[in-house]
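Attaching a single structure in structure tokens format; questions to follow.
Here the complex is missing a single protein chain, while all its other protein chains stay put.
Chain naming follows the written order as A, B and C, and within any one chain the residues start at number 1.
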Amino acid sequence: MGLRDRLLGWPVYRQLTGTDPLGRGAAACSNRSAELTARTEGADRVARSVCPYCAVGCGQRVFVTDDQVTQIEGDPDSPISRGRLCPKGAASRSLVTSPLRQTTVRYRRPYGTEWEDLDLDTALDMIADRVLAARAETWEDVDAEGRPLNRTLGIASLGGATLDNEENYLIKKLFTAMGALQIENQARI
Amino acid sequence: MANADVIVIQGSNMAEAHPVGFQWVMEAKRRGAKVFHVDPRFTRTSAVADAYLPIRAGTDIALLGAVVNHILSNELDFREYVLAYTNAATIVSDDFVDAEDADGLFSGFDPATASYVQDSWQYAGHERDSGSGHTARERETAAGLRHESHGAPVSRQVQRDDTLQHPRCVYQILKRHFARYTPEMVERVCGIPREKFLELARAWTENSGRERTGCLIYSVGWTQHTVGVQYIRTGAIIQLLLGNVGRPGGGVMALRGHASIQGSTDIPTLFNLLPGYLPMPHHAQHPDFDAWVDSIRHPGQKGFWGGARAYAASLLKAYWGDAATPENDFGYGHLPRLTGDHGTYQQVLNMIDGKVKGYFLLGQNPAVGSAHGRAQRLGMANLDWLVVRDLFMIESATFWQRGPEVATGEIVPEQCATEVFFLPAASHVEKEGTFTQTQRLLQWREKAVDPPGDARSELWFFYHLGRRIREKLAGSTLPRDRALLDLTWDYPTHGRLAEPDAEAVLREINGYDTVSGRPLSTFTQARDDGTTAIGCWIYTGVYADGVNQAARRRPGHEQDWVAAEWGWAWPANRRMLYNRASADPQGRPWSERKRYVWWDADAGRWTGRDVPDFEVTKPPSYRPPEGATGPAALAGDDPFIMQSDGKGWLYAPSGVLDGPLPTHYEPAESPVRNPLYGQQANPTRKRYDHPVNSTNPSPPQQHDEVFPYVFTVSRLTEHHTAGGMSRTVAPLAELQPEMFVEVSPELATLAGLTHLGWAHLITARAAIEARVLVTDRLAPLTVDGRVIQQLWLPYHFGFEGLVTGDSANDLFGITLDPNVLIQESKIGTCDVRPGRRPTGAALRELVQDYRTRAGIVPGVLPPAVTPGVPVEPPGSTGDGEGNP
Amino acid sequence: MVDPPHRPAVPPQSSLPAADPATAAGWVDAPPRMGFFTDTSVCIGCKACEVACKEWNGVPTAGLDLLGMSYDNTGALTANSWRHVAFVEQPRPAGHGTASFAGNPTGDPAGPASAARSAGTVTQPGTEPGLLPGEPPAAARMTEFLGMPAAGPPGRTGSAEGRSDFRWLMMSDVCKHCTRAGCLDVCPTGALFRTEFGTVVVQEDICNGCGYCVSACPYGVIDRRVDDGRVWKCTLCYDRIGAGLTPACAQACPTESIQYGPLDELRERAAARVATLRERGETQARLYGHDPDDGVGGDGAFFLLLDEPEVYGLPPDPQVTTRDLPAMWRRAGLAALAMTAAAVGAFLGGRR
């Protein structure tokens, strides 16, 4: 950047030569300000989503740049929410990008006093084994009068209500086939 | 909602719990609608309402009953609508004895099981074929939930008196039942001054009828009571009498608190239901497929449940595919059987008793979010293994390390055997799928990014868990493993993480033709011969023509206000249920102003702004032929097509377990003696006499004075349920950074509490501490000459996250509504003291001291029937199986 | 050195056309001036604006302390809170058909007697009924606490009518983007500048944290961030509106309490709204900051209030400090001359 450019770029020079003698606006504007634009403009993609909090079902637009969620805001197209969000919905980006989020499997062995790390695949395998063991141990074929029961009361589940219908469907389908009856969710609470 | 002329918000703090939904209320208000808010506490909703009525928590039926009485005694009902569309004219059996005449009990009460035999409640001439008989079992299986989509069975041939003069017609019974619910009684029971009550009653009735409609909005402030279902019934009765159901700007609007809580009952992860509100079979009731199916459709019954056999067969077909054939009853034998109550609270008690080995928590935090937190944590501490899937390290995952019981020495990490797996979950932007919001609308979510690290969706977890289990069982010959091995479990996966294809699952939910594989477009295509497979029949149509209808996003401003092309609503994309009622019996709109759906005589079809919730070509004049069943049996003026008689029920001969008519009972814990009946609380409420469970004494019991104050809990706008998704998020945490309790200035002085000082609340279950907010938004009420002090707490706090505090749910015991087994967690009695609570062993001693003073023996609960209330044995004897 | 008094006269009153500050700031054919109209009569105090602002602008957390000012735990507009929702609990009529608490127990705070009554008994009370020894009644202290001594909150004053009526005011405060902005006038670096939309924005790449603007703001809005050293405030989402988007807070607001648009339109809409409210008996409704002739030449972000401004923590009659600047320079020049004269005199006097 030559001396000349420096001079021309110097707000005082712009004040003396431009439309803004008092240096209040145009002359004082910095390069950064001049080039500023909304970060959502440059988003790689926008996902149409739905707020995960209450049951109103407000539409959300999720802006993604470099596979990072850069902004989540109301979807003006939604006839339900018309682009508006409550404080929780408005905090969705902080929710999904929260530094407190757990991103690794944690394991507490019986009588343990601390968490340990565990590989996801191993965890899944251990859980499968325990499910089968609990099922075998508590299986009920028939009741006292020989009527079929086909069930285990040794396994229980409590689900939140932020699960998708598809997820609930698989959960119910698998547990039912497994004979696990005690499947409950938030709706009871 | 925006079309309403009056909006009554009760049992809901809509502005705080559903701010964005509340924009429609504000819109109606801008257009001049009057907004009433009834709540124990002056909330942000009250702040913008036209009128606020402070009410004693748990007395809503007394208030609403008085509105019914106001309507009936002044003949203010929408007579033409009531006659045509409700069962007002139907004659009821003369065996029926009203609670008014029996000190709070209806006829048919069986003291052995503390439940009703409903035969005497039936319509005249149908005493024996009620199809429900003894209700003890229905309670155990929370059968009430089934009626989410359809009424309970009654025969369609009934005696009527269209003059409504017959002493045993529903109209007259209703009139007598609520005769004592006067403005004076409202004042005595609810603490609402009569002129204020009259203001509400007048506004409500004046803004209803042919030209105007009123909307009633409730939320968990109603459901979380031992008489929750009856609260809603009372509201519905008012709306039916005023002609506010099935019409624009009318209705009884339930505001649900979770993104897909509607979906999780439609496609239930509930012990007693299968998808589409099909009941989970009962070992005694449903020995085989036919018995099971008939118990759903009730042969000869009117309405769309006539197709139950096809829905059931199609579900089993979707589950077990080729292994499900008509010959083997579509694998009905594979289904597990109920023997009683297997609900979440029963489960927790079983955990404490060591009967449960493993527990999955899927985005749920019972250690904070469920009633009686201590029982929850003790239960989890007594498992073999626990799987927690969540975004954050929640209290339910760390109870063994940091829970309150560790401080009191009840849980010692070194001695706690529970093996805990914490698996990080994917957030809502890291997976695709549908949510079903509170108005039954399904909306598809696109995936924005991959979940971080080990985080995975539930879809991934359960698909791959199922895959592994099936691999491990491969080759097993055990009969019990057949159900797993025969299961259709072949969903395509994609991407780096091998994520199952959610659309493929949605397609199965929608249902398809097993021969051609073509997706079905409406549940009327369901067949019982195995040619259709449907995962959830009420959702059929969401994937019509192979198109994901839930993903439709035609901008709202390009559509009329019904916005039928945004997402997809069940059933059949109907935005308003029973909208046939928006036209008169002849099919004409009741009024231009409230035009919605009407009969187009020239075109010979129903038309209007919404998909008609009615067979579209059935003329208003249609009358069913003798012996017709199912949809064909519905007359052209039977708008309530899911009801077995096509009518709106003012009086429920069956289906509701605690009475055909709503009756005011005091909450399980109340400082007040029931002013209306000898019966203090709901006699059929679900009670658990487990040592960990206890109930504070209420009159006429001794020592109720030990817990002199009423407390109620609810939400703050700034937080979400158990706080797992808000106390962990900085911009929310800072807005409500600490647990607090709101008290009136009077109570502050009375109990010596200082603003921003500490206070601790004590019940028979626990003692918790909170910072004090002294505020005028809470006012003492005069009830029967006594001053009742009410406190309020948020229930969002726990010991993990950015902001922490004691959990309000620890204060509650476990007592449930008999119909749906939802706990009473909106009201309890307590004592409050200044200062912080003691810690460690001293804390348990404090609670024990209160139990002793209140004469509470662990596991011994107050009697279901208040001593002194006469009980005459039921007319017939059903085979009761419930354990009272 | 130029003698201060003879400097070119400074903006105030006439020299700046209040109508279009952007043009006055040297922007050629600037777009219409944009602003906020915040209608507190429909605010439900949900704080979505606070959160949406932080999410978009990456504003750090403002602290986790419970302030006990009703539901206000933000406290004020600061460098870390560019929107602030104020909550005011008042024993005043809220235009409710029937007074909210009419018919409820009133009079002096409940005494031992009613304590025993509410305990339903006289024997074995749960709490020791009656007043705390020593401590003055907690309630009495709330009077001063609420900062509304003029009308002691009900139930504590012992006046029945006091208890009977009640209202809860909520108001989302924000930078006013004044037509004559003190902060902008006094900024020595040009970090604060007037955008083409007529808004007032801090350029974070320029600000050197001299702090002058903080003292110059008549609303106490702009603030210096301690760990950062620069000043921060609402930018009316300069980046968003430049891209034709709505500012984050206005887009989120569920009840349209915060409205964004061309200032002229907003002023018309506001006038109509006040009229409607007055018709409906809301006699207290008034606009604040809408008047181009007020001390700051009118605000780019103005409000509909239901009570006096100071009740919400707003100055009743703000004035831009620089309107007196010419006079200040004149006095300074006089003093400078006096100073010179004194010095000259001191030495000349010595000659004699």
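Things to note:
Going forward, a contact is a pair of C-beta atoms (placed from the backbone, for glycine too) under 8 Å apart; a residue touches a chain by one contact, two chains touch by 3 or more.
Keep this in mind: contacts and distances are computed from a predicted model.
A chain of this complex does not appear here, and its UniProt-recorded name among "Biotin-independent malonate decarboxylase subunit beta", "Polysulfide reductase", "Hydrogenase iron-sulfur subunit" or "NADH-quinone oxidoreductase subunit L" is "Polysulfide reductase". Though it is not drawn, the left-out chain touches A, C in the full complex.
Among C:58, C:244 or C:349, only C:349 touches the chain that is left out of the view.
Only one residue from C:26, C:91, C:198 or C:313 touches the chain missing from this view: C:313. Across the entire complex, the residue among C:219, C:238 or C:288 in touch with the chain not shown is C:219. In the full complex, chain C contacts the hidden chain through residues 1, 3-4, 7-8, 10-11, 60-65, 67, 69, 75-76, 78-81, 86, 88, 141, 144-150, 182, 185-191, 206-212, 214-231, 308, 310-318, 321-322, 324-325, 327-329, 331-340, 342-347, 349-351. For chain A, the residues in touch with the chain missing from this view are 10-12, 15, 22-24, 27-28.
Note that in this section only the chains that are shown with their structure count from here on.
In terms of inter-chain touching, the protein chains here all touch one another pairwise. Per-pair tallies of C-beta contacts place A-B first. One finds 27 Å separating the Cα centroids of chain A and chain B. Per-chain CA centroids place chain B at a distance of 43 Å from chain C.
In chain B, the residues that reach two or more other chains under the touch definition are 19-20, 23, 717-718, 730-732, 735, 802. Shown for chain A are the residues in touch with two or more other chains, namely 72, 76, 84-87, 89, 91, 94. Interface residues of chain B, counted against chain C in their complex, comprise 15-16, 19-20, 22-23, 26, 30, 34, 42, 44-52, 54, 191, 193, 195-196, 199, 671-672, 699, 703-709, 716-718, 730-738, 740, 744-757, 771, 773-777, 779-782, 785-789, 802-803, 831-834, 850, 853. Taken in their complex, chain C has these residues touching chain A: 11, 22, 24-28, 46-48, 50-52, 55-56, 184-185, 190-196, 201, 203-206, 237-240, 242-243, 245, 248, 251-254.
By the touch criterion stated above, chain A contacts chain C in their complex at residues 11, 18-30, 32-33, 36-41, 71-74, 76, 83-87, 89-91, 93-94.
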